[in-house]
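Okay, handing you the structure first.
Every protein chain but one is kept in place in this view of the complex.
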Amino acid sequence: MTPEQRRHLIYAPLRIWLGLCILLGLTATYAYLPHVPIKPIISLLIAAAKGALIVLFFMQLRKAEAIVRLAALVGVIWASFLFLFSFADFLTR
Amino acid sequence: MSPNTQEGIVDRELRSPSYLQNGTTIRSWLLTTDHKRIGILYAMSITFFFFLGGIAATLIRLELISPTGLFLTNDEYNRAFTLHGIVMVWFFLVPSIPTTLGNFLLPMMIGAKDVAFPRLNLMSWYLFIAGGLLTVLALIAGGVDTGWTFYTPFSTLYSNSHVLLAAMGVFVVGFSSIATGVNFIATVHLLRAKGMTWMRLPLFGWAMYTTSLVMVLATPVLAMSLLLVVAERAFGLPIFDPRSGGDPLLFQHLFWFYSHPAVYIMVLPAFGVVSEIITCEARRRIFGYQFMVYAMVVIAVIGFMVWGHHMFVSGQSAFASLVFSFLSFVIAVPSAIKVFNWTGTLYRGQIRFSAPMLYALGFIGLFTIGGLTGLFLASIPIDVDLTDTYFVVAHFHYIMVGGSVSAFFGGLHFWWPKITGRMYSERLAQFAAISMFFGFNFTFFPQFIMGWMGMPRRYHLYAPEFQPWHVMSSMGAVVLAFGYAWPVFYLGWSLFKGQRAPDNPWDATGLEWQTRSPPPKENFDRTPVVTDGPYKYHPQDSTPHEVEQAQAPQVP
Partner (left out) sequence: MSSDIIIHEPFETAARQKVAVPFGVWSFLATECLFFGGIFLFYAYARWHGGEAFSAGAKETDIWFGSANTFILMTSSLTMAIAERATKEGLVRLARWMLWATIGFGLAFLVVKGFEYRKDISEHLIPGPHFKLEQGPAAQFWAFYWTVTVTHAIHLTIGLGVVGRLLWIDRRGDLAPHATTAEGTALYWHLVDIVWVILYPLLYLVGRP
């Protein structure tokens, strides 16, 4: 294994993993802190950040072709339709 | 489109065998990864389910001849219309055009050797069969009585029928749809022949692409809603149960998030088929190609945002109803663009009233009636009055049966020579097309009238004043059944005794016609290169009529 390969194969993913672990510690700690605001939002934001790390780096969406990115994006956009229109009903009853 | 097949004629002796001769054992069919053979496998399977659903329809129409019912109990009647709905929607209409004509033609139309994932394609057929077996098992075990919509809490808490088996059947067949969808999307993106740009794609290709988009993005939500039904029914987990604070409307939202776009899964492929037939049989370029494309894309996207019009009387908020109603009107615009453009295509064309053309023209008429009555139902005040009446039944049959099934039969005839290598009897086919058109209107137009008068759907006992309309409808169904069964005979005859078909009997321009009938396994003897847009039936600036006049001998 060349040093270049070692960097690309081992260290880069390891850094992402470390980031994930830190975020996990952060979110668990925040949930137990007394008297802090907007717990659900923070926990979901951290989950989204972890998801973004996995998608962009582990799944290499950052370097993927345009159509692959499009396919990834479409799922999220369409799921938002589901939430948007269902809650348009729930919230206005 | 002019593929460069002129470079040299491949010697007849050296040509590879057609896809039909390339292995003739049962095994070579069941393990095939050839998209054309998988199309045939699908065609045989959906034909079976079409007749199964047809038997249920026959029972329903017979039962409804008398206002007091003829021979079914309440429970049996519920099971009959549920079976009809489930089988026809998921085992015939949704897979009909995409998995048969789509599988067969899409790779050929874009100049590819196969779909992007041939083994996945075969797997999707096996999933279809597995889902079909589960549903047939539910039928044998005694059937389901929830209606095809599986509405909770009835389906999860009260129904004493085989909901679980049927739901699992539909769940599995959903994954077969997803597999087909993923496959087609990747095929269109990655396997277009050299020169086949997006704006040179035949409209059938665009139809398959947009349909696949809807399949891939809508079907998983159906899978989840059925999974939740199974969880509540089989394990008693309170999900939609109002006693635990659950909301049956949540189920309806999830269900219609799939099932409304599913209507577009059924009708977008029909748009594609009809565009191919009308251009060829009118010898005309399509009127407004780009708008035809945009219309399909817009329908595929907006189709996801109108589902609440199925829930106007369910207790959904007035605001949500308003939004869904508005968007339902919006989606009529691209549909109307398509109808006008087909009509515009006919203008100054040289129309051949062949059997496929009769089916296609029938499609336009029936789809227009279905679409316009859809606008009635999209407006809330009228829908409140007409919900769960025969008006709704007639409306969606005009779209799904009058529209999609006509187009399916039209496509089947149009490409029959390509698929089988045999010609069918034109006269008999025209007769079938006409009897289908009349039988259909005869069956379903009375349903508009009695629905308007207040005849509720899903009842087999009704007030006597509706009887004339029901009798008329049932008599029409006899003609319609003839229209569906008749092609089995002459097409079956053509399979064995029909005249050998030339490569391009209709003189059409699509790539699929530039190869042999039936095609070789690799589709083309020479990989085609595309240099022009589709439907080049006449020079850009003149109609075929003008061309003919210019070439006619001058009379002094």
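A and B label the chains in the order they appear, each numbered from 1.
By our rule, a residue touches a chain if its C-beta (ideal position, glycine included) is under 8 Å from a C-beta of that chain, and two chains touch if they have at least 3 such contacts.
This one's a predicted model, so the numbers in the text were calculated from it and none came from an experiment.
From the set B:S45, B:S225 or B:S494, the residue in touch with the chain omitted from the display is B:S225, counting the whole complex.
Contact with the undisplayed chain is limited, among B:V182, B:M311 or B:M436, to B:V182. Of the residues in chain A, those that touch the hidden partner chain are 1, 5, 8-10, 13-14, 16-17, 20-21, 24, 27-28, 31-32, 34, 39-40, 43-44, 46-47, 50-51, 54-55, 57-59, 64-65, 67-68, 71-72, 74-76, 78-79, 82-83, 86-87, 90. Taking the whole complex into account, chain B touches the unshown chain at residues 33, 107, 112-118, 120, 178, 181-183, 185-187, 189-191, 216-221, 223-225, 227-228, 231-232, 235-239, 243-247, 250, 253-254, 257, 527.
The working rule: only the chains that are shown with their structure count from here on.
Remark: chain A residues 67, 74-75, 78, 81-82, 85-86, 88-93 touch chain B in the complex.
Listing the residues of chain B that touch chain A in their complex gives 189, 217, 221, 247, 249-250, 253-254, 257, 304-305, 307-308, 315-320, 323-324.
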